[in-house]
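In this view, the complex is presented without one of its protein chains, the others remaining in place.
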Amino acid sequence: MSSTIVVLPDQSTARIPKVNFITKENGILSWLLTGDHKRIAILYLISITFFFFIGGSLAGLIRLELLTPQSDLMATDTYNKVFTMHGIIMIFFFLVPSVPATLGNFLIPLMLGAKDLALPKINLLSWYLYMAAGILAIYTMATGGVDTGWTFTTPLSTHYVNTNVLTTGLAVFIAGFSSIFTGLNFIVTIHKMRCPGMTWFRMPLFVWAHYAASILMVLGTPVLAITIVLVALERTIGIGIFDPTKGGDPILFQHLFWFYSHPAVYIMILPGMGVISETISTFSRKRVFGYTAVAFSSVAIAVFGFFVWAHHMFIMGVSNYAVLVFSLLTMLVAVPSAIKIFNWTFTLYKGSITFETPMLYTFGFMGLFTIGGLTGVFLGASGTDIHLTETYFIVAHFHFVMVGGMLMAFLAGIHFWWPKMTGRMYPEKISQLAAVVTFIGFNFTFFPQFILGTLGMPRRYAAYPPEFQVLNVFSTAGASILGVGYLLPILYLTWSLKYGEIAGDNPWQATGLEWQIQSPPLTENFPITPIMDHEAYDYDWLEKKREKEVTLVG
Amino acid sequence: MSHISPVLWQFLVKWMTTFALFPPEASKIAPQMDALLFFMVLVSLVGLVIVILLVTTFSILYRRSRHPIAVQIEGSTLLEATWTIIPLGLFLIMFVWGALLYFRIYTPPANAMNIYVVGKQWMWKAEHPGGQHEINALHIPIGKPIQLTLISQDVFHSFSIPAFRVKREAIPGRYTTVWFEATTPGTYHLFCTQYCGTNHSAMIGDIVVLTPDGYKQWLAESTSGMSLAQNGERLFASLSCNACHNARPDARGPNLANVYGAKLALNGGGTVLVDEAYLRESILNPSQHITQGFAPIMPTYQGQISEDGVIALVEYIKNLKSDYRVEQTLNTTDLLPEGEGKAAPGSAAPAAASSKTARPETAPKGVVKP
Amino acid sequence: MSDSTRVAHGTADSLHTGGHEEHPAYLRHHFENVEQQADAAGFAMWLFLLTEVMFFGGMFTAYLIYRNWYYPAFVEASHQLNVVWGTLNTAVLITSSFTMAMGVWCAEVRKQAGLVLCLVLTFILGLAFLGIKTVEYKEKIEKHHVPGFHYSLKSFTNPQSDPEIYKEYHDKPLGVDMARHTEIYFSLYFAMTGMHALHMIIGIAILGFMIFRARAGAYTSGHVTFVENFGLYWHFVDIIWIFLFPLLYLISRHAN
Partner (left out) sequence: MTDQHEMEESQHHVVSPMIYIIIGGSLLVLTGLTVFASFLELGIFNPIVALAIACVKAVLVVLFFMHVKYSSKLTKLTVFCGLFTFIALIGMTLMDYFSRAWGRW
């Protein structure tokens, strides 16, 4: 029995379908004015990759600076700007839109058997907003940058720095609306555009995860928007709402900011979880263990996610009672993630597992996300938070969840759906190598930071006491490996666009509706509206379908 | 071995010699914090190992070449309940344990010795009750609970002592407190952990833990001649606060003797407990709370007194144990004196002679320890 | 479960062409039928209003906190607002909401003339609201009650200096520190009413556009989605004001 499930058409005869959403129209305008969710997804994919590499190179600079205890590579000011821009670009221009705006945009209509998202124009608008915001952010970076940290803490951001706070704020504001429109579009689509037979509990878990994330986007992001507006007013005309000298309360800013920015981390991770549910099922040929539990855990995360924000403020002098409540709720929100992890693990049980690249990334995700999640509990428990918060422990925790979790999931998803998006396979061996390299590099980079944090090394330090150097050197060394791990996919995926093997409709023998149509799909996705007459991840249905096709051909 | 790469060699040696997983435990709370941390690490490791073991075993047992046909399983309510309830239980234990620790760290004991710390871009200024000032350093004795009353003059800062496992943000416009009791003499790191601008990473210092005798000696040689309260008294006079806040029957302001720790009845009902925060508030925003029987006539001193000045005044008023003459003429109702007996300055009665020279700016500078 | 029923009559690979019989011009290609399109648009509008609610939510939070902290300052500052103008404005906005609702009804029952009339009335009332707001803002500017621009405490530290307000409420003078906090009140006042006015301006612009389309009969041919959704928006703006009015104008009007 072969150790892979990949079934490709005979390469000598196989061709990419003449008519598909890429070849339908030509010319740059046909892309810039498209309403097609698949094309917009491609646009997003390109722009997001661009911002990822900007943010990544900034991260590289940070690691280089931290190679030595003194701030010798760059002045502290420059360093502050670098880590601020790294945070802003990675969070608002990569992590938040990464999976939803690319894979979600591309796949949700396909998975629901719809012709397009409910509001194609809004979808395109959200991309333009994203680009506008991104260009503005790059512009601020070029014209002196900003050094408030991505959290815009008042009164530092309002009264004590003279960098481009306003323009950066504007960029984040616009990016926020871009993600509001994406989320809004998804919710409407999921409610209104499902094909006949596609009941809620026949939807792929990928869609469930995006539904949960979209709720957070729609309800959370506006609060960030108004907060930024108030900061801008405070900075320009001094309205005094966040200014202690005028009787305002800077803690209020923290409340409003984190009301969005904590749910934001769920906006970032939930879609990744959706990807994992798909890959783990496909590569173990098994229905996801406890479908409903996984589906509802996504929603639970979305709901609880709104009630835990103040755990970012435990040492800032919020009231003891608030600390109790928020700490308790934080513990509760940790549970659904645990459920997901175990359900995924048991999806493997009695499966028939193969180890293509997406699966490798999935394993990477499960390991790293488990660590990231559990260390989150360290910070949610009010006592230990006192010692660990604002140190490298936070940095490590956040990167384990976001880079180790979200980015791994993103790469898993990109590899998994690459054949569907482009019609060609990526080269398997080198991509498996890339996955392993990424995993090793990641642990080298960020695991030492847990120890640094426990030892008390504060974050956002350009210079640090020499006894921390050794671990920092490890971390920097790991970062260089990680860099290679991220460069490889760019190279071979681009290569595969021309030289990759023809994938055919369903190389993975996956069950989702998106795999039952040609790849790359037609502009209208489904020539005839499909009818969902089976559960999600129903591999027996797939078998029967294939037998029928065989008999039809024979 | 060293001939291969001396650099690498040094590097390894350095690592071997300086390697540590936890900072030194130099305070009473530190072992308790570490106990919880170890418990959490243990739980996490167990959880992680379980996941990894399951994934690897399943991957080996059920790899396609060995187990070609997957067995479809809906799920198992029992199993799912297990891994919902067990983590929940563990997390709740951590929550309770953590909360207990949290309140221990942020609830100073009554007999704690109070040191004021002012954070400003980019340095820490500590003010001992005896009038000793120090910049980016803090000298403390072992075996005595120390309460820090923190405030920031500009942006958020955060006062972090990893060796003590304590950390507290210094917030503009508000006092925050934290306490600890050092156990082992030595010099430990002091970090500002809340990003505060350009020289954030330079806002560091030394916590010097001394033996009681060593501390006495240090106090003696670094005294500025005047206690904090005495500075406050000078300031009190120079701002002629005593024009209203005197013990006379016709005084326009409430008598401040023994006011600290009392419950004041306010105009328009309600009472308030007089603590440092309240004293500071009523100097800067006097109309916020008006003591019963008085008119809101006090001018605000916002922007006229530096945080150091306010601290001196607060410390002075705290220690104002006045003579009994004022007691009869107290305009404040039900005043129950319960100020703790701290190192009070010699004369406490407001000095009528106001030495105009003592502006807050020219308040006596403390000995700056490098 | 209408889905399951639909699945019942329709085997796995039967052609399903739901609602492709009639094709109105306004049916976008990716929708099955008009109902679906209308539903989707309406639902999207509601979600957008949700984001608006949260957007104002931040300011309401700030308002409530500072009102509790600096109550005296908020009371005296609110006395600076003219309750007559405020009430009048509320009435104007409610009426405009009413005409808008009537407009939607006209569109639904395809009365073109009525629709145009209602839209025009709404348009005018909207402008009237903004006009009154301008008058109020002008007053504040003259009294230097705009935060950040030579903000003056005179009316609060010395109420007699502001006779027409004083004879009405006989406010006691505030301490300087408390008087300073009136600036926060006015910050919130301008932030909230300004943000609200911005929504009004956008709404009025769309109204202008709609009036032209309506005269061309665009909304009385059965395709009322746009009018309905705009109605939702307009009513939402009305609701915001319904809360702003008591919170900002009516904190405590009885003379103390």
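Each chain carries a letter (A, B and C) given by its place in the written order, and its residues are counted from 1.
Convention: a contact is a pair of C-beta atoms (placed from the backbone, for glycine too) under 8 Å apart; a residue touches a chain by one contact, two chains touch by 3 or more.
The structure presented is a predicted model; accordingly, all values stated were derived computationally and were not measured.
Colleague: With the full complex in mind, choose from C:Leu50, C:Ala73 or C:Val146 the residue touching the hidden chain.
Modeller: If we include the chain that is not displayed, C:Leu50 is the one touching it.
Colleague: Can you work out which residue in C:Leu130, C:Leu153, C:Ile206 or C:Ile242 touches the chain that's missing from view?
Modeller: C:Ile242
Colleague: So which bits of chain A touch the chain we can't see?
Modeller: Given the touch definition above, chain A has residues 191-192, 199-200, 215, 219, 223, 252, 255-256, 259, 306-307, 309-310, 318-322, 325 touching the missing chain.
Colleague: Quickly run down the residues of chain C that touch the omitted chain.
Modeller: 1-3, 35-36, 38-39, 42-43, 46-47, 49-50, 53-54, 57-58, 60-61, 64-65, 68, 83, 87, 90-91, 94-95, 97-98, 100-102, 105, 108-109, 224, 228, 231-232, 235-236, 238-239, 242-243, 245-247, 249-254
Keep in mind that, in the parts below, only the chains that are shown with their structure count from here on.
Colleague: Which chain pair shows the largest tally of C-beta contacts?
Modeller: By contact count, the leading interface is A-B.
Colleague: I'd like the Å distance between the centres of chain B and chain C, where a centre is the mean of that chain's Cα atoms.
Modeller: From the centre of chain B to the centre of chain C is 46 Å.
Colleague: Please set out, as single numbers or ranges, the residues of chain B touching at least two other chains.
Modeller: 285, 302
Colleague: Where in chain A do residues touch two or more of the other chains?
Modeller: Within chain A, residues 247, 249 contact more than one other chain.
Colleague: In their complex, what parts of chain B are in touch with chain A?
Modeller: Residue positions touching the partner: 11, 14-15, 18-23, 33, 36-37, 40, 43-44, 47-48, 51-52, 54-55, 58-59, 62-65, 67-76, 79-80, 83-84, 87-88, 91-92, 94-95, 97-106, 121, 154-156, 158, 160, 162-163, 165-169, 171-174, 176, 189, 191-202, 204, 285, 302-303.
Colleague: Inside the complex, what are the residues of chain B that reach chain C?
Modeller: Against chain C, the touching part of chain B is residues 284-288, 296-300, 302.
Colleague: Going by the contact rule at the top, pick out the chain A residues touching chain B in the complex.
Modeller: 1-5, 71, 76-77, 80, 147, 149, 153, 155-156, 159-161, 244-245, 247, 249-251, 284-287, 289-293, 314-317, 320, 323-324, 327-328, 331-332, 334-335, 338-339, 341-343, 345-346, 348-355, 363, 366-367, 370-371, 374-375, 377-378, 380-387, 389-391, 451, 454-456, 458-465, 467, 469-470, 473, 539-540
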